[in-house]
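Got a structure here, written out as structure tokens. Questions coming.
Removed from the display is one protein chain of the complex; every other protein chain stays in position.
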Amino acid sequence: MKLDRRGGEPAPLHAPPGAGSRGASPLAVDLCGVRLPTPVLAASGCFGFGREMAGFVDLAGIGAVVTKSVSLEPRRGRPTPRVTETPSGMLNAIGLQNPGVEAFCAVDLPFLAEAGARVVASVVGRSADEFGRVAARLAAEPAVRLLEVNLSCPNVEHRGEVFATDPEAAAAVIRTVKSAAGVPVLAKLTADVTDLVAVARAVVDAGADGLTLINTLLGMAVDTKRRRPRLAAVTGGLSGPAIRPVAVRCVWQVATAMPGVPIVATGGVVTAEDAAEFLLVGATAVAVGTASFVDPRAVVEVADGLAGYLRAQGVATVGDLPALFKPGR
Amino acid sequence: MKLDRRGGEPAPLHAPPGAGSRGASPLAVDLCGVRLPTPVLAASGCFGFGREMAGFVDLAGIGAVVTKSVSLEPRRGRPTPRVTETPSGMLNAIGLQNPGVEAFCAVDLPFLAEAGARVVASVVGRSADEFGRVAARLAAEPAVRLLEVNLSCPNVEHRGEVFATDPEAAAAVIRTVKSAAGVPVLAKLTADVTDLVAVARAVVDAGADGLTLINTLLGMAVDTKRRRPRLAAVTGGLSGPAIRPVAVRCVWQVATAMPGVPIVATGGVVTAEDAAEFLLVGATAVAVGTASFVDPRAVVEVADGLAGYLRAQGVATVGDLPALFKPGR
Amino acid sequence: MSGPVRERCQVLGQGRSGVYHTLTVAAPRVATASRAGQFLAVLPGTDHTFRLRRPFSVHRVGRSGGTPATVEFSFAVLGPGTQALAALREGEELDVLGPLGRPFRPPATPTACLLVGGGYGAAPLFLLSEELRARGCRVDLLTGAATAERLFKPAESAAVGDSLTITTDDGSAGRRGVVTDAMPALLASAGGTVVYACGPMAMLAAVARTAAAAGVACQVAVEEQMACGTGICFSCVVPLFDGAPGVTRMARTCIEGPVFDGAAVAWAELGLGELTP
Partner (left out) sequence: MSGPVRERCQVLGQGRSGVYHTLTVAAPRVATASRAGQFLAVLPGTDHTFRLRRPFSVHRVGRSGGTPATVEFSFAVLGPGTQALAALREGEELDVLGPLGRPFRPPATPTACLLVGGGYGAAPLFLLSEELRARGCRVDLLTGAATAERLFKPAESAAVGDSLTITTDDGSAGRRGVVTDAMPALLASAGGTVVYACGPMAMLAAVARTAAAAGVACQVAVEEQMACGTGICFSCVVPLFDGAPGVTRMARTCIEGPVFDGAAVAWAELGLGELTP
């Protein structure tokens, strides 16, 4: 188990309603050395920078806030329409709109820190070098507990190929980030690859402390009346319950192939049962994405529901779940 | 345009209700030299061997019947449960149960031929050699108009890796099939790859006359009460509307990269609008899979709906659709 | 018996007994063709959501002026499908495909029949009893469940056959125990020659074994996860001994079943765990 560099100043633990004392909290987990009160995080890009949700949830009470991905310079993002609904899901092509790392550190991060949120800062870049510079800047902020490296974006130095589809390119980014930043690093991967385990091994070998699985699947939808794509960007990322079976399979494959590597699972979590699917197949935590658009309190409600699920199943803590999964018949 | 080897004996054309004379039929398409009355096929594994559907649809009236995949020897398939519902879709792990190519040719094919169905025989094998032997046997049957090569199955000679995830292995199968069989060949690919266009190029270079895109996505679902996988086989193939955005993206990517290669699109087609999405982005035909489980007449109803869609859009024939698609804003 | 049809049916009413709901729908064509042991595949929810059909045994057929006009099926609420069905109100529509599968086969000549149901497995036995009694058969009904609450319509069951025996695992109603505990005595006293059973797979395995031990023929209606109900998906298979001894083949329960000869099912291959008869 790795030690959090701020191990001496533990984040205040906000026990979920009904949970016991610190040691006995059934929901508390250790994610790459960072203790979280619940294993339910807000997923990147689906919780803004936290500020907008402060009226709906106690930011200090949720597992952690993964921020919208932050780049070196501000980004305007894509033209609209940027989203469209699909069966049990949605497509988005936001284009990583964000204010840039300096504005993030000046404006958004202090708000999150003040609110008592555990912050996982999501890093994005067009090259390994840009990733490194953003990571270094973010890791210099004490409020940043973990970095999540969003590798599902185009590598401008390599024909625009997505970093996470190439084990070499993904590993290079992780190496750069790790040498630039002293905080634990999660590598966020895409399922749109032939061999996810190979990419996962490459980034873990390169120093990633954990993995976030999975980002959106690449998809497209057509407005048949207007005979044009529904998104201005033509293609976009598919999220929501529709992709959950793919995400569960990915987490299961990687957890089985690489036991002991912490995994934050994301993809279609709406209910506590959905979260339990991921925790049973080996995830350490789950991140709720699209569901927050429908229910701003989804992150809290999934955590509360998990506590109920554990009680109903007679299981002491979330950490016990993987051992109770019976893959054989 | 390639010539059908049985070009002299055209299949009877069953015009859809309201369609005009043969030449003017708005729905008729040419698929790799085979003329089909409608561009709506029954997808492999989702129409049995046609017999069961004869009470619901006129088999001669639908675009074509793609048979359940046929192997050299009979296969028992997987233990049950083999299916489970998921959000807007389902997972299946049937395990390619089929009676083997000899029984198929003796029992199932004559029924389909008798019923006037245009038959696309789906071929599966554990090695390139097995594919070749099955293909040769099937192509010897005059009732078989096209072969569809199901490359989404494990290659026993290569650590059980799925043929369609490896351009080399996929191309080797297609070469073997093409040299064994004198009928046009569709290569059916999976979207679970990093670079679908690379696999598509490899199989077309190896002689495939067209492509079928996409097979199911690999997925998994967990019964959280019993804490075990919902499928006996643990993982299975995700189909239904949930995967449609992924399928549309795949067809669009390949059609754009390889114009002129006929594509049979499959993945989540339930309504005529769904079919139109695929035809607009460049598919020559669509295959209806999971939807037939809900509505045994889905193949017919999608075709009828397409005729209505064309009328509403003021488009003369389905073949005109791709040119009317406006990808730019 | 004609082929299955799809009817968009009007819901005539929804009843409740213990944990079971019973829906009555107007479906003259389905009703006319339905025989006991066959099932309906109904589509829960609205047109805008994708859902698979859910299979339910035909529970009863209602007549209007002598002709079959309505069908009833019963269900326990489990997941989203049965939840949507439980919410249906009179006058709403339900998309029904049926009747599907092969029915129970009546004996060639009138004889005493023992009908064994577990939980909602007793539902098709109501229609079966009607058919058998119309042919002059004596019917003994044996119905069991884990608890009294999960017994299928125990009050109405009394009039279904010529006798009624109830068992519950916990003894909260009828005799404490499982249906197979009560079978030998019933077979002996009635001199029954055919057993008809429907219920959970483990129960059916035990019933089939008990019937075989007593030297009595046995038909079972099995239940496997189904995606289509029409024979095209190959999801619903059970291993059947069929042809060469010791050799099984995977048969689709939706079109070759759900009713099979109890001796033909290769119960041991199903992985049901310990089977206590």
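To keep things simple, chains are lettered A, B and C as they appear, and every chain counts its residues starting from 1.
Please note the rule applied: contacts are C-beta pairs under 8 Å (C-beta built on N, C-alpha and C of every residue); 3 or more make two chains touch, one makes a residue touch a chain.
These numbers come from a predicted model, not from an experiment.
Which residue among C:P80, C:P107 or C:P200 touches the omitted chain?
C:P80
Out of A:T80, A:S179 or A:T256, which residue would touch the omitted chain in the full complex?
Spelled out, the listed residue whose C-beta touches the missing chain is A:T80.
Which is it among A:T38, A:S71 or A:S292 that touches the chain not included here?
Only one of A:T38, A:S71 or A:S292 touches the chain omitted from view, namely A:S292.
In terms of residues, what is the contact footprint of the unshown chain on chain A?
45-48, 52-53, 55-56, 68, 76-77, 79-85, 88-90, 92, 94, 97, 240-242, 270, 290, 292-297
Would you write out the residues of chain C that touch the absent chain, in ascending order?
On the side of chain C, residues 45-46, 48-49, 80, 83-84 touch the unshown chain.
We take it that only the chains that are shown with their structure count from here on.
Pick the chain whose C-alpha centre of mass, unweighted, sits closest to the average of all protein C-alpha coordinates shown.
The most central chain here turns out to be B.
By count of C-beta pairs in contact, what is the leading chain pair?
Result: the chain pair A-B has the most contacts.
When the C-alpha atoms of chain A and chain C are each averaged to a single point, how far apart are the two points in Å?
Comparing mean C-alpha positions, chain C is 47 Å from chain A.
At least two other chains touched by the same residue of chain A: list those residues.
87-88, 329
Mark out which residues of chain C touch at least two other chains, giving numbers and ranges.
Each of 50, 271 in chain C touches at least two other chains.
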